[in-house]
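Here it is, the structure in full.
For this depiction, one protein chain was excluded, whereas all remaining protein chains were kept in their positions.
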Amino acid sequence: MVRHVIVGGGTAGMNAITTIRQYDKGASEIVLVASERPYARMVLPYYLKGDISEAHVYTATPARLRALDVQTYIGRRAVGLDPQAGTVTLDDGTQLAYDDLLIATGSSPVRPPVPGADAADVYSFWTLEQAQAVLHRLRPGCHVAMVGAGFIAFTILNAILARQARLTVVEIAPQVLPRMIDAQGAKLVEEWLRQRGVHLRTGANLTAIEPADGRKRLRFQEGEDVVADVVILATGIRPNLEWLEGTGLAINRGVLVDEHLRSNVPNVYAAGDIAEGRDLVRGEAAVHAIEPTAMEHGRVVGANMAGQPVAYRGSLLMNIVEVLDLEIASFGAWDDPQAEVSQALVPERFAYRKLLWRGDRLVGAMLIGPSREVWTSNDLGMLKGLVQSGIRLGAWKSYLHHHPFDVKRAFIAAGTTARLLPQTVLGSPSVPAAAVAVRRGV
Amino acid sequence: MPDAEPRTPVTGEVEIEAVAWISRFVGGDGSSRKVFREPWQPGDTVRSVLQRFSARYPELHRALWDASGNNLGEHIEVLVNDAVLGIHHTLDSPVQAGDRLSLIGQYMGG
Amino acid sequence: MKVLRITPDRCTGCMRCELACSYMQTGTFQPAKSVIRVSPFEAYASYAPYTCPQCAEAWCLTACPVEAITVSPVGAKVVLDDVCVGCKLCTIACPYGTIFYNAETGKAFKCNLCDGQPACAEACPTQAIEYVEAETHDWLGAFAAERAARHLTTLASA
Partner (left out) sequence: MGSTVPGGYAGKILRVDLSTERIWTEELTPEVCRTYVGGAGLGAKILWEEVPPEVGWDHPDNRLIMATGPFAGLPIWGTGGLTVVTRGAMTNGATNTQANGFFGANLKHSGYDAIVIQGRASRWVYLYIYDDTVELRDATPLLGKDTWETQQALEQLLHLSGHQLSVYSSGVAGENQVRFAAIAGDYGHVASKNGCGAVMGNKRLKAVAIVRGTKGLRVADPRGLMLAAEEIADDLKYDPSTRSLYEYGTLPGVMNLLRLGALPIKNYTTNVAPPGVDLDKWTAPGLRNGFPHRGYQCNACGMHHCHTQVLPAGPHQGELVDEPEYEGWSAGWAMGCTDPVAVAWLNTQIDRACVDVNEFGWLAGWVMECQEKGYITKEQLGGLELRWGDVEAANRLLQMIIRREGFGDLLAEGVKRAAERLGGPAAECAIYTLVGNTPRGHDHRARWEELLDTCTGSSGTLDSGPPVRHTEWGLPARFSTFDPEAVARVVGVTRGRRHFEDSLGACIFTTRTYMATLCRALNAVTGWDFTKEEAMRCGRRTAALLRAFNVRCGITPDLERPSKRYGSVPVDGPAKGQDISKHWEHMLDVWYETVGYDRRTGKPLPATLRELGLEHLIPALWGSEEAAHARR
């Protein structure tokens, strides 16, 4: 019996396991090594907000893992890999032999190199444990300082404000969401937040975090200090690559993988935040530390580990975050400096569309708009469809150039639906994960 | 026993014209018009000719008459020799051979 | 499986499908919450409804991190309200633009084929929307390409 070892129980790992079982119905051995109980990181903000219970956060209950016939090493961390021997070493010394191995150890938050940033009562918001700690500290009226105004920071703004905390966001870049939207879009978002009582400080160079009578004082190169009850750091993440040093794996910003998500080492695959694979739009290798890529990587790698030679077209960079009912999203090469640009802004409706072109193909897009607007989620999906399908828009390019808000007409008239219907990831009908189970004794 | 019946002397015909939409009720397509020739019988009135004619077209019958089947319903206007009913003729006015009855849909505009 | 077959030539843009759909989805007549949406073509002279194609390998379903999207007995991809947390990953995963986010409930929502009795098809006065056994298809593409050409010439140059 083939033995698959999966290191990492996040989105990539769990999707890989489910997909293997979808194909092999239990005809292999699966071993999962996970430092925490598997849970969905995307769901943490809703837990923090109080919308859902802790139980809701977990993606794989022990019962589910049993149903999938997975041997588990939960709470264990992989610390070593010996590709020649085909073994993984865990932090308690356990050695696991594999026929093939999936590296899906994800990433960790980076703390800024600032005095006081490593204090125990300065929080990250990455793991479930950290989320629980923050949750514990939030009181109505308390003052929260959020360091960083990127995607991760933004995912939890709603939760903090819903708990009636006062919020100051400080960001070293001159704009919010610097790795997701352009300056013009950021202005719109900043205005939206200011109108809703969020205090913003961009271009703020944090120099220290100091204790201040049970509170924290944030010092900056310029400008006034900020004194807050709770400090949350959301200053970026990096892939968990340390344990792979010296193993012979080709590593750039992540583990380099081919279209089957294989590394340069035989029988070793990588997926999710840690993998550097094909970018769908640009064609080159890239780390996309985003949930959709982790999911697709997991499914593709699972299929390949189960013996289905599924080639992956590549992952599409995409981010969506909603703050106080304003949707903010970007796709693909949204910041491609060589691309031709079409854009339209309706400041009074807080609506923005930006389209990036190479020839008559859409290579990237940006969208901002209130959630309640009928076309917001419509355009979201359709922009994604246009970028993903790579469809040539012909005369519709000029139409979209003049009417960047009228995505739907161009999408439909270009025949995008017909183009998309056969474009799938695995090429087989989806099966809800809950319906995948191993029937023992058959 | 048709031979036993006293033969009605047919000495002419009355023209019945179903105009435009009304032709739908008598096998037409609603455009233009459809013209029929109804044998005239002595003593014929506007009513008797129309009743005899509409008896053959149930849809027309339903649209032309009210529930009693004796008075015009609200849906169709009748012209006699191109004049609106009520000017020179009523339903009880005698009809002569060669007269023309026109059936026109009620106007629903405005 | 039975799908919503759309014959765009028959649509007159009356939007009755949107009203009926929104009622089924929300209990009120609220077209902003309809999951079938009517698009204009040809300088307003033609319209056609557009909705979820219920694609087989469903982008929304696989994207959901909490397994809140599943397949109903009639083959529709449906959102389980009590599981959905409103993270919107499905809305960016779906390349058709046919799964939506409801800011009031904080949940995703989409066409669920009304459990096999689609309100839009029943409401359509011109049978532009029918619920029939058919292969899913790009119902609107060719129609729109032809119909919208006029719009391209009249408005894009403006």
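Things to note:
A, B and C label the chains in the order they appear, each numbered from 1.
Just so it is clear, a contact is a pair of C-beta atoms (placed from the backbone, for glycine too) under 8 Å apart; a residue touches a chain by one contact, two chains touch by 3 or more.
Since we're looking at a predicted model, the values are computed, not measured.
In the entire assembly, the chain absent from the figure touches the shown chains A, B, C.
Although one chain is not shown, part of chain B still touches it, namely residues 19-21, 24-25, 29-32, 59, 62-63, 66, 71-77, 79, 82-87, 102, 104-110. For chain A, the list of residues touching the undisplayed chain reads 344, 346, 349, 351, 372-375, 403-406, 409. For chain C, the residues touching the chain absent from view are 11-16, 19-20, 22-23, 26-33, 38-40, 42-47, 123, 125-126, 150, 155, 158.
The definition used in the following text is that only the chains that are shown with their structure count from here on.
Taken chain by chain, the contacts fit none of the simple shapes, being neither an open path, a ring, a star, nor a full set of pairwise contacts. Top-ranked chain pair, ordered by C-beta pairs in contact, is A-C. Centrality by Cα centroid goes to chain C. Work out the mean CA point of chain A and of chain C, and you get 27 Å between them. Within the complex formed with chain C, the chain A residues making contact are 11, 40-43, 45-46, 51-52, 56, 59, 291-292, 295-296, 299, 318-320, 322, 325, 327, 329, 331, 370-372, 374, 376-382, 384-385, 388-389, 395-396, 398-399, 402-403, 407-409, 411-418, 420-421, 424-430, 432-434. Residues 31-32, 37, 39-41, 48, 50, 53, 55-58, 61-63, 65-67, 69-71, 77, 83, 85-89, 91-101, 103-104, 106, 136-142, 144-145, 147-148, 151-152, 155-156, 158 of chain C are the ones touching chain A in the complex.
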